[in-house]
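All protein chains but one are shown at their positions in the complex.
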Amino acid sequence: MAERVVLAYSGGLDTSVGIGWLHDATGKEVVALAVDVGQGGESMDDIRQRALDCGAVEAVVVDAKNEFADEFIVPALKANALYQKRYPLVSALSRPLIAKHLARVAKELGADSVAHGCTGKGNDQVRFEAAVAALAPDLTSIAPIRDLALTRDKAIAYAEEHGLPIKQSKKNPYSIDKNVWGRAVETGFLEDPWNAPIEDLYEYTQDPSVDRPADEVTVTFAEGVPVAIDGRVVSPLEAVQQLNALAGKHGIGRIDIVEDRLVGIKSREVYEAPAALALIAAHEELENLTLERDLGRYKRGVEVQWADLVYDGLWFSGLKRSLDAFIDHTQQHVSGDIRMTLAGGRATVTGRRSVESLYDFSLATYDTGDTFDQSLAKGFIELWSLPSKISARRDLPSHSSGD
Amino acid sequence: MAERVVLAYSGGLDTSVGIGWLHDATGKEVVALAVDVGQGGESMDDIRQRALDCGAVEAVVVDAKNEFADEFIVPALKANALYQKRYPLVSALSRPLIAKHLARVAKELGADSVAHGCTGKGNDQVRFEAAVAALAPDLTSIAPIRDLALTRDKAIAYAEEHGLPIKQSKKNPYSIDKNVWGRAVETGFLEDPWNAPIEDLYEYTQDPSVDRPADEVTVTFAEGVPVAIDGRVVSPLEAVQQLNALAGKHGIGRIDIVEDRLVGIKSREVYEAPAALALIAAHEELENLTLERDLGRYKRGVEVQWADLVYDGLWFSGLKRSLDAFIDHTQQHVSGDIRMTLAGGRATVTGRRSVESLYDFSLATYDTGDTFDQSLAKGFIELWSLPSKISARRDLPSHSSGD
Amino acid sequence: MAERVVLAYSGGLDTSVGIGWLHDATGKEVVALAVDVGQGGESMDDIRQRALDCGAVEAVVVDAKNEFADEFIVPALKANALYQKRYPLVSALSRPLIAKHLARVAKELGADSVAHGCTGKGNDQVRFEAAVAALAPDLTSIAPIRDLALTRDKAIAYAEEHGLPIKQSKKNPYSIDKNVWGRAVETGFLEDPWNAPIEDLYEYTQDPSVDRPADEVTVTFAEGVPVAIDGRVVSPLEAVQQLNALAGKHGIGRIDIVEDRLVGIKSREVYEAPAALALIAAHEELENLTLERDLGRYKRGVEVQWADLVYDGLWFSGLKRSLDAFIDHTQQHVSGDIRMTLAGGRATVTGRRSVESLYDFSLATYDTGDTFDQSLAKGFIELWSLPSKISARRDLPSHSSGD
Partner (left out) sequence: MAERVVLAYSGGLDTSVGIGWLHDATGKEVVALAVDVGQGGESMDDIRQRALDCGAVEAVVVDAKNEFADEFIVPALKANALYQKRYPLVSALSRPLIAKHLARVAKELGADSVAHGCTGKGNDQVRFEAAVAALAPDLTSIAPIRDLALTRDKAIAYAEEHGLPIKQSKKNPYSIDKNVWGRAVETGFLEDPWNAPIEDLYEYTQDPSVDRPADEVTVTFAEGVPVAIDGRVVSPLEAVQQLNALAGKHGIGRIDIVEDRLVGIKSREVYEAPAALALIAAHEELENLTLERDLGRYKRGVEVQWADLVYDGLWFSGLKRSLDAFIDHTQQHVSGDIRMTLAGGRATVTGRRSVESLYDFSLATYDTGDTFDQSLAKGFIELWSLPSKISARRDLPSHSSGD
């Protein structure tokens, strides 16, 4: 029986041609695996058929949308995960999920290796292979585009020569990755970071500069998870889908940054992630209401570490799992309602309420009902500033004031 | 000769009445000190005269706008300082500056104490007194509003009884603190955090939902400091003032959060800081272009610590000074141009360029000219994921995949 | 029915006199609570009787040694908790336990307040009161020594006047706090930090400079908890007690530091904690063997935060609980044997083994059997150093080499 390799298959040119290349280069039978993470576009059945037409011995399709929302997006939301403060880890979240299914299918169908269509200068190759290493350390990862140095021109030639059913013979100027948490787009003119994005780049978001009436939406969270929108119960996937539509309509969630890739270079990236940015803003503000100060302060540092780790492809690492234990523990009181106004590219929190609120009106108010004992402040301030005061006595004779 | 106290004087009801109270309660002569940090409103001469009319033996006014911009705002900008990711430390920056002048004037005019008009449940009392302790540890701090438990009603009664020249006999519903870096507003109905802010609260920003043409602006930085706007050389103060006008026109910089005060309670705060948010967004993106990845990652943690410290009143602490040494060192290459579109409440970076850029087109491009050696990735990924792979061999027999 | 206060009672002069003082000052009935945390000395029955003789309406004694070991020492060991890298949190661990029993007894016996015998310049007052605030926020904390400004001389006079059965009429030069995790000692001559400790200070440890044969001991851990010594199963309490005897005999665990107290001052402290330092050294090395690199690196930062929090009296805070969730998660593979040599004041790890080990001989060896593929290193190093290389191209023309 021939050896087998499971290829992460998108239905596009590179991985369609990759089926034949892999077989030619390795002699292995190629199993195609297409995973639906909410990228939209073609039907999974069409993709499955194309894989078979391109030479795959088997083609497996998986509807992982709910799994993606429940097990990948929800932890990212609990972590308010924004790499470099901006990027909600769109592709970085789907890669470990796809790798998990690659490893599973490889085991089920007796494959000894897996393959992906990434190039050698991006992050996704690392995310695929590091996840596979952590889940199935005995599988080999193959990257035909990278390791065989295949180019787009060669792919088109191969497709034509072999009569593969690929339509994109004309160059699509955009390189795109999509899932329900967001959309990434790269294209030649953006490689000059001084060039501004153009409206044509976007698909999940409408032009925010168009004048349209604002919408108001209330998101209800239970232990950090969105469970209702405007009072109607939703699954995490539904919450993301509905907010993509609603926030996307107002042009919310466009991102344009110079990003530090794990492989050591800077790249210029444009994303759109309407639900992601709206939900993170809402979740952060609910945490402001329900987490103790010191916990909130420390968690912000953990969030950065979490986002860096996941960006760097270490989803299945021990550190990531232990950080999740911390974050999950912090979420036990993060329940309540956040009201937002959606308009002009902005999701603005305008109200928050919770039975778990730590906001205490009687301590906060300056009006009737104030119960805060202001006489306590003096002692607090004296001891709070005592270290500075003691060192001032040492430092001031020989130093100018304050330096 | 009578003992003297220097009072931080705003010209408003509380500190005007405070002049008499302080004298009554302590027997000390009161010196009023008014510091212009760009709060606008009355002329400093009018404020000075009012202090004298209210009984101050001397009244000193200081135009500290440039000092505030150069020595307080610029370090905050270099630190991208946003407390709880949102609040650009408006009042937290002006308090140590005012305290510095309180200490200076106390020394020059032979006072043994200083005073401020803060209540006992806010942050500003800590910031004033901790700064004074660090700059002049032998001065005593007096807080008449807090320590004498003075209320607004008592203040109005006192003012009327003594014929003080204060106009605000009718209750202004808003409690406001302003300077050139931003404006804070508190008022009764905001003490319910479910209530939305209303348009009437704002002064520095126009309604962002009004349809108006976008503006484009280019800010030039040199070593982290804004030095030109659209090619015209500006001082830091001018940069802030011009961007307040320009970004304020588009409703940029409104903030509405539940905030963790140092004194242990949560409060609901509304701010507007148009220049602050626009400049920080620009500065952050210029750092994305010019800082090495690891330096950028670590600096983000330092920024959080810096903002927490300054929020907590420890501007003149040893740790703050050493963090500034780190941050200043990071800024030596943070020079270049950032182009932003200002519209609809958003300052959106659309272009960045710099002779100090670490973005390398030939390494980043997927088109002609690519010099990145993709064959290096394989070894990198293998060693990068080796710890996960080794632990997988240990963990997987007894664990379900990946958890 | 009279109001009641529960006093943390040690049996010593201060708290014995405190019973009467509390009653005199507040009119409340005083319930004495003595908690055995392994401090040794008098029998708890004698202490109980003395409390009644001194006027307590009830006297409760609790043997909390196993609870202390299981719920307070074990988490500290998992956290390798050493404040300022040195101090294993001896008193900082017992205070929250005692406070927990104060709150429990107050509830059971209908008291509205609790009391302790701490002064106003130490850490323990904070630890008691912060723990009570977190466990029973409606209880009032009373600190007679601090708030009534009571001195030792006044206490002795009061005891003599009221015929209290206290023996220590002659001044004991040492102020001591003990429990099974360690012993703290303060005394006048140590207040000059240039003075060296003398042998007479120590009780848990023998003179390490005496020449005696080394001992070897093997500690077995299961998920971070010591479960056997030299193959004999032990409880955590027994592990600590046995190692106190064995390591104490060799003078292990003496600590002499200038310490930063929470109240803002530096103090000079001498501790001895033989089991604590031996167990932490063993546990750290077992983690070196069984934790992934990145997890170990991040955990070291968490450990510092944990120790600072507990030192600062925040045992029952939300952040502490969430950090425990992280730390507990990290311990699932920290199982195995550590062999140590105990001699001359040092506990030296000489061997470690574990079925959970991540040390892989075939990857580590330079001899026969090496399976490490050295060809992978080149690609790794190239990408690892790429950010430095890119910035070097920017920085070197105008900079001297390396600065």
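As written, the chain order gives the labels A, B and C, with residue 1 at the start of each chain.
Convention: a contact is a pair of C-beta atoms (placed from the backbone, for glycine too) under 8 Å apart; a residue touches a chain by one contact, two chains touch by 3 or more.
Bear in mind that the values here come from a model prediction, so they are computed numbers and not experimental data.
Thinking of the whole complex, not just what is shown, which of B:Glu3, B:Glu42, B:Asp294 or B:Asp373 touches the missing chain?
In the full complex, the listed residue that touches the missing chain is B:Asp294.
Since one chain has been left out of the picture, which residues of subunit B touch it in the full complex?
On the subunit B side, contact with the omitted chain comes from 260, 263-265, 291-292, 294-295, 298-299, 305, 309, 314, 317-319, 321-323, 325-326, 328-330, 383-387, 390.
Contact with the hidden chain only, please: which subunit A residues?
Contacting residues on subunit A, toward the hidden partner: 292-294, 333, 356-358, 360, 363, 373, 375-380, 382-384, 387-388, 390-391, 394-395.
At which residues does subunit C meet the chain that is not included here?
Touching the chain left out of view, subunit C contributes residues 84-85, 96, 100, 103-104, 119-121, 125-126, 129-130, 133-137, 141, 143, 146-147, 149, 175, 186, 188, 191-197, 208-209, 211, 214, 254, 256-260, 262-268, 284-285, 288-289, 293, 296-297, 300-301, 304, 308, 312-314, 316-318, 321, 339, 341, 343-346, 348-353, 357-361, 363-367, 370, 372, 374-378, 380-381, 384-393, 396, 401-403.
The rule is short, and it goes like this: only the chains that are shown with their structure count from here on.
Need the most distant chain from subunit B, centre defined as the mean of C-alpha atoms.
Computed centres place C farthest from subunit B.
Rounded to a whole Å, what is the gap between the Cα centroids of subunit A and subunit B?
That gives a centre separation of 31 Å.
Would you please write down the residue numbers of subunit C that are in contact with two or more other chains?
In subunit C, 292, 294, 383-384, 387, 390 touch at least two other chains.
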